[in-house]
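Below you'll find the structure I mean.
Excluded from the complex is one protein chain; the other protein chains are retained at their positions.
This part shows chain A:
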Amino acid sequence: MEQLRTIGRELAMGSQGGWGQSKEFLDLVKSIGEARSKAEEDRIIARELEHLKRRLADPDVPRRKMKELLLRLVYAEMLGHDASFGHIHAVKMTHDESLPLKRTGYLAVALFLDERHDLVILVVNTIQKDLRSDNYLVVCAALTAACRLIGEEAIPAVLPQVVELLAHPKEAVRKKAVMALHRFYQRSPSSVSHLISNFRKRLCDNDPGVMGATLCPLYDLVLEEPNSYKDLVVSFVNILKQVAERRLPTSYDYHQMPAPFIQIKLLKILAVLGSGDKQASGHMYTVLGDIFRKGDTASNIGNAILYECICCISSIFPNPKMLEAAAETTSKFLKSDSHNLKYMGIDALGRLIKINPDIAEEHQLAVIDCLEDPDDTLKRKTFELLYKMTKSTNVEVIVDRMIEYMINITDHHYKTEIASRCVELAEQFAPSNQWFIQTMNKVFEHAGDLVNIRVAHNLMRLIAEGFGEEDEGADSQLRSSAVWKVSRLSFVLQFQLYCSILYVDSYLRIVGEPKLPSLFLQIICWVLGEYGTADGKYSASYIIGKLCDVAEAHLTDDTVKAYAISAILKIFAFEIALGRKIDMLPECQTLVDELSASHSTDLQQRAYELQALLGLDKHAVGSVMPADASCEDIEIDRNLSFLNNYVQQALENGAAPYIPESERSGVISVGSYRSQEQQETSAHTLRFEAYEMPKPSLALATSQTSMPTPTVDLVPVPQPGYYKEDHQTSRSQASGDALSGEFGVKLRLDGVQKKWGRPTYSSSTPSSSASSQQATNGGSHSDGGGSTTSSQTRESSYGSKRQQGTEVSAEKQRLAASLFGSAAAKADRKAQTSRKTAKESSSVEKVTVTNVAPQPVKEQVIPAAAPPDLLDLGDEPVSSRTPSADPFSQLEGLLGPASATPVTSETSATSISKAPDLMAIFSDDVPTGATSGSTDPILGDVNSMSSHKGATSVSAKKGPSLQDALQKDATARQVGVTPTGNNPNLFKDLLG
């Protein structure tokens, strides 16, 4: 009996309360609303979840109560707390017989789970059963859940039923069945591919809702393969025509616009079908023209349709008349005051210039305005447009703007995008090498960590090569210079020097600044190493000191340290080669010592290489590390033919010839190598034989006569057994040698080898490559070997890219000229507008601050006082020059274009007189029949009632909705939820 009583009480309570919710839930919401901090809110929810956990596990809880518990669970999860313990209860509830409970169950399941969740398997069965239900509401609920929960594997289980439902007598069911099939198609096209004809059939459905829904899957299908749907072009055009002529029931009208959402969908489909198809496009022109003519630029939805029309026109086969209409509408968008429309205008312009680049010309000022706009979204959209219209003539202006903008944003996602765009444009259209390098420097400085490493390598190569070869004829700067006449080689050298000197300067300045991206530091180190001492302006020890600073400041970044130490090595090498004596700075010594003990074998090796190099004489260093040779190609001598002399000598001295491993009978243990390491230089049979591959090497050997003798001395035969891959051998072996005398035991080069392709090693590799490949390079040197080999492939791709770029620029020369002409005008305007906007934005900020500030104070004193919006409105006439600061006007701005249609004459009035219009229109839609008046709609409800008693005659015009509000307020007070909480706006009409 006691239990029955509780049930009775609970049932009674369920139907009580203003919102049909139990007291407990109302209390929960209330306490959360009044929570002062996130921590407090979390505590409340945690308590609630504990409670729910207990209750849900209780088998005696009545089912109706379960429903409410489940909803509270949904609420807790919505606030971001984990309520997974209750998911199973939601699944259980979908099995319930009663529809309200089943619906709640489905709602909760669809919110809690997704198609990958394990529990879904328990729901599939229920969905299957419910799809067969006699009650169409049950079927609808099941279909809605199916759209969310049926994954690829479960599709076959429900597919037959869903297909059957396509012919259901209720249009709501047919519509949902179509959408469910669409969803299945998205998930797994193959599983429903045989059913596609059903979509065509549904297109002819009597119910416009079903027809409209069918357009969604058809759009996807048309996108997939437009050619199989060309036959539908005429049908689509006819439907669009009928819709535009208001043949659909008026219930589909939206703000006096006939079925706009269906129109937009149809336009999207036509855009795809007409793309590149003159015949199909021919059918569309008439209806598109009609829509343009009827176009309503005063309402938001009208503009949405017009925008879609522009998209369609820019996609289908171009028609001059249509393009004209589209351009006209675009310019209307751009000239509009609404940021939304400007945004759409910029987007539309981006589409139209693909067909006719000249269109952009007349809008240049509008575009620049958008670029200067404080609105970030608009700015980004404009950058996208600029990106699309970049030519070699305007690339400087555009990329400079982009970089300027990039510096100030923090959004990584977008920064990456804009940085890569800058790089792309610079690579394609760079007018001069100097500009290119400067631009890249800026990009690296500000977004170095976000840029592809490939770009860094390109830049280093470019600095080294000075783009001499490709640009010889094209670069006007070079043409004018006297150097032009000199032979190509010397020109390249000179330009190179010029570039590097220039950049050594700028790089030295930058190094001192903290927090440079790692990639940029790598470039800097490389340039300093290569060209740091080339002009003699800075002493070697000064630069070495700087490099040590860099390495020290980046203790955790091994790559930077590797670059730095390699650069130091190069500078030492150049100095020694020049015969200058150079002192080891103490900090440099510390660095070398530290790196020799590093955990990274790579760093260790570099440090040892440096030490070894210091011990060499002038000639050896000169050939090991030739100055400025980073662009020389390195040919890898796979046959190690340079050792032939040595081998020959050894053989003559009586050494046994090499027997290939396969022919050897005994297994040679590693240990035996170990013991032999002590006699490094002695010619052990097994060792040097490993390098012998006599036949092919002979040919190469002939070209190696110039091999300098000191190198030979330096190249003892190292442990051959270590190097199985002969293509790597020449390098690693050689670098091994240089050190093998002292450090052979410590160096484990096998692991390091993989990294040798990277230009990092350009500095250290040469020591090896140069010594071993001196033959091919002759006396000329080959520094930076690593970078050249690794960048060889890049080089070719880069070259072709550049070529492409110049082609494009030639094609679009005409537009380029016009755009460039405006660049000067831009600059003027730029300054002007930026000043203007700066002023504006500051004033806006100020006003907003003053608006916001009083809010909390006011609210605490008089709970039901008018919100700040209201106050602003009162102030409006006084400070009307800053309407942008008024939150209310924002609201009105949102609603304005959509609903202000009939009273266009008043749109120019101030926001106050505008407000009623918007309400008037809205009340057309509301059956309550609110009489529109000159009242301010925001004065409605609680606020007007409590704080504007005297003004009731005014606010009463809102009619029934005021009563509603009064009731709501009363119930709210009954249940103890007062507007005193954090948010007094809770009572405000959303549409008011």
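One rule holds in what follows: a residue touches a chain if its C-beta (ideal position, glycine included) is under 8 Å from a C-beta of that chain, and two chains touch if they have at least 3 such contacts; residues count from 1.
Here, contacts and distances are computed from a predicted model.
Only one of "ATP synthase subunit a", "AP complex subunit sigma", "AP-1 complex subunit gamma" or "Tubulin delta chain" fits the UniProt record of the hidden chain, and that name is "AP complex subunit sigma".
For the options A:172, A:298 or A:365, the residue in contact with the chain missing from this view is A:172.
Touch with the chain that is not drawn comes from one residue among A:81, A:95 or A:388, which is A:81.
Note that of A:209, A:357 or A:622, the residue touching the chain absent from this view is A:209.
For the options A:192, A:264 or A:650, the residue in contact with the chain missing from this view is A:264.
Contact between chain A and the unshown chain involves residues 1, 4-5, 7-8, 11-12, 14-15, 18-21, 25-26, 29, 64, 71, 74-75, 77-82, 98-100, 103-104, 107, 111, 114-116, 137, 140, 144, 147-148, 172, 175-176, 179-180, 182-183, 186-187, 208-209, 212-213, 216, 249, 251-252, 254-255, 259-262, 264, 268, 300-301, 303-304, 307-308, 311, 339-340, 342-344, 374-378, 380, 413-414, 844, 848, 884-887, 889-891, 893-895, 898, 922, 925-928, 940-941, 960-961, 964-965, 968, 972, 977, 982-983, 985-992.
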